[in-house]
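In what follows, a structure is listed as structure tokens, so that the remarks can point back to it.
What you see is the complex with one protein chain gone and the rest in place.
As written, the chain order gives the labels A and B, with residue 1 at the start of each chain.
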Amino acid sequence: MPSIPVELPIFILHLLTALLIARLRGLFSAAMLTGIFSLLSCCLFTLMDAVDVAFTEAAVGAGISTVLILGTLALTDREERQRPARALPFVVVIVTGAALIYGTFDMPPFGAADAPIHMHPVVQTFVHGAEHDFHIPNIVTVILASYRGYDTLGETAVIFTAGVGVLLLLVEGKRAGDPPSEPDHGSDGSDVPRDEAA
Amino acid sequence: MSPVDIATLVLLVSGAAFCVVGGVGVLRMPDFYTRTHAASIPDTLGAGLILVGLMLQGGGWIVTVKLVFVLALLLLTGPTASHALVKAAHASGLAWKGEDDTHHTPLQTVKVGGDDAVDPG
Partner (left out) sequence: MIDPTPMRMRDKIVLRVVSKLLIPFILLFGLYVQFHGDFGPGGGFQAGVIFAAGFILYGLIFGLDEVETVVPHRFVEIGSALGVLIYGGVGVVNMMLGANFLDYSVLAHDPAHGRHYGILAIEAGVGLTVFATMMLIFYAFADRGRRPGGAA
């Protein structure tokens, strides 16, 4: 009996979960299914020996992201509005997906020792340098924080910018001295009710 | 196969079987509260059995200790999560079947791409 790769059931579940998320109209269920999708991705990354990525995916995708989506749900409707089905998005998605799958046929087998990414001298420099120059076992951290530290600086700036964007969009009219739950005070602390909202 | 391997096999298969039983229960139970009951209890037991089976296969004592901590965390957080779920449903006013058969709330209905917003039946 030929061996079935363990990734196959995970991929099938991925596909089913994605189809359900797209088709469900109950947004609560869709939010939970996005958490399940992230958890399946985390399993996939662990199977591919990328534990750092799996760790981040579990923490961010299955944890914080689900909480924030549920928090958004508390502010909007519980059901997605019914929209008429159109053919063009479906065609675009099919064409893009087919092009991506066609592109993967050109890639070397997963983990092959003679793949171009393993043969490049830069890789030997990183692995050698992590052992001799750094004395740090985790090569991922060495690459993230030192060899490609400039990129990580950019990533941190992106996270900060996302926070600033959320601040600009969602926090309305909050000033440093305002008490949190009293929106009807004037800016000088008097009890005059304001005309305009917030 | 050594006795440890056989014990691991038995534990893993029974753990998986309990998880499947939990899944069947979720599909067959009539109401949200009974479905939560079916989803949480056999799943906690099944996951616990799988973890004990993995403990027998661990490389050294440190892997076993880590798995013991994972098991303790699972036993602590799994029932609490389902308790929180049921408490939130009850506080939102979800009625159980039999209290009032015609009372439906949006939490009970899932429409997959249908035309109606709420299941009337």
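Everything that follows uses one rule, which is that contacts are C-beta pairs under 8 Å (C-beta built on N, C-alpha and C of every residue); 3 or more make two chains touch, one makes a residue touch a chain.
Predicted model, so just to flag it, every value in this text is computed and none were measured.
Residue A:A74 is the one among A:A74, A:I101 or A:V122 that touches the chain not shown. Of the residues in subunit B, those that touch the hidden partner chain are 76-77, 80, 83-84, 87, 91-93. By the touch definition given at the top, subunit A reaches the unshown chain through residues 51-52, 54-56, 59-60, 63-64, 67-68, 70-72, 74-76, 133-138, 140-142, 144-146, 149-150, 152-153, 156-157, 159-160, 162-164, 166-167, 170-172, 174, 176, 180-181, 183, 197-198.
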